[in-house]
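With one protein chain removed, the remaining protein chains of the complex are shown where they sit.
Right after this comes subunit A.
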Amino acid sequence: MARKGPDYAAPVRRILVSLLVLVLLAVFLFWQIDSPRAERMRAAFIDRFVPSFDWVMAPVTKLSRMVSGFQSYARLYEQNQELRRELQKMAAWKEAAVQLEQENAKLLAQNNVRIDPALTSVSGVVLTDSGTAFRQSVLLNVGARDGILDGWATMDGLGLVGRISGVGQTTSRVMLLTDPSSRIPVTILPSGQHALLTGDNTALPALDFIESPENLRPGDRVISSGDGGVFPPGLPVGQVALASDGRLRVRLAADYGRLEFLRVLRSHPAEQLSDTGLLIPPPPADFIGPPLPPLADMQAAGENSEAAAGAGDD
């Protein structure tokens, strides 16, 4: 140690510490300059080390969930009453759902619709939390090995949860909709307006860039709009809610706080119409006017007219 050594040890130590700080700041600058590469290295590091601690994480997680499950026994009576009330409401909803299902089947049969087969999914288990209160993300145990790509949408059983940001070989990180840097284009349904769902590290992400907020009401359905081409359109996100600060926010449909199994939707980018000029080909340059009919048509037309003339002779 430096303090036991002779006189020159302290300055040497000071220089070494300054060098260490400089190296760390250089690492930070490298992250700042070549962010994609640094993030790939981070994903590779997490991929290498975090799954190997699964054996210690899984039992502790299970145990703490069991404890919290045990605590909920204390509220058993209240929960029972609550469930009875909800069951009564559900009976009415079930009737409505059956009617809607019949109507839906009828309409689908009339339209001969096939639901998009491109929308398949990969399921994964949540490995770790983000570990800090300032970022909202989870780590899944599926990765590039399972064909996961950056930007794919992730759902739990109920609604959109977030999108993939960062893929390792066997793990991938899901940035949740509540993360401060999450921006998702959405459509608000009865009015059909477009908006941007902006996470701000609160439980209810905000709606930005709404054209006419007076047309929205709390309770309107919010779905993903598919603008930008990465997200499939029509995934349920949640409901509009008016927050106490007067902003329009979204109460998320996904069961945040109990994300255990997530589905990553394989989405393929929609075909882009980049050049509208190709849709209507320009006429050939050497001839101005309506194009000539093809030769075969002209001959057939000639025969027809001859036949017609012959018929006229009789």
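Keep in mind that, in the parts below, a contact is a pair of C-beta atoms (placed from the backbone, for glycine too) under 8 Å apart; a residue touches a chain by one contact, two chains touch by 3 or more; residues count from 1.
Methods note: contacts and distances are computed from a predicted model.
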Fill in the blank from the handout: Omitted chain per UniProt, picking from "Rod shape-determining protein MreD", "Peptide/nickel transport system permease protein", "Ferredoxin hydrogenase large subunit" or "Aspartyl/glutamyl-tRNA(Asn/Gln) amidotransferase subunit C", is "Rod shape-determining protein MreD"
Exercise for the section: Identify the residue among A:122, A:138, A:184 or A:250 that touches the chain left out of the display. Expected result: A:138
Problem - Omitted-chain contact residue, chosen from A:9, A:24 or A:242 - result: A:24
Fill in the blank from the handout: Touch rule applied to subunit A and the missing chain gives residues 1, 3, 17, 20-21, 24-28, 30-32, 38, 42, 45-46, 50, 53, 56-57, 60-61, 64-65, 126-138, 161, 173, 176, 178, 180-181, 200-203, 254-260
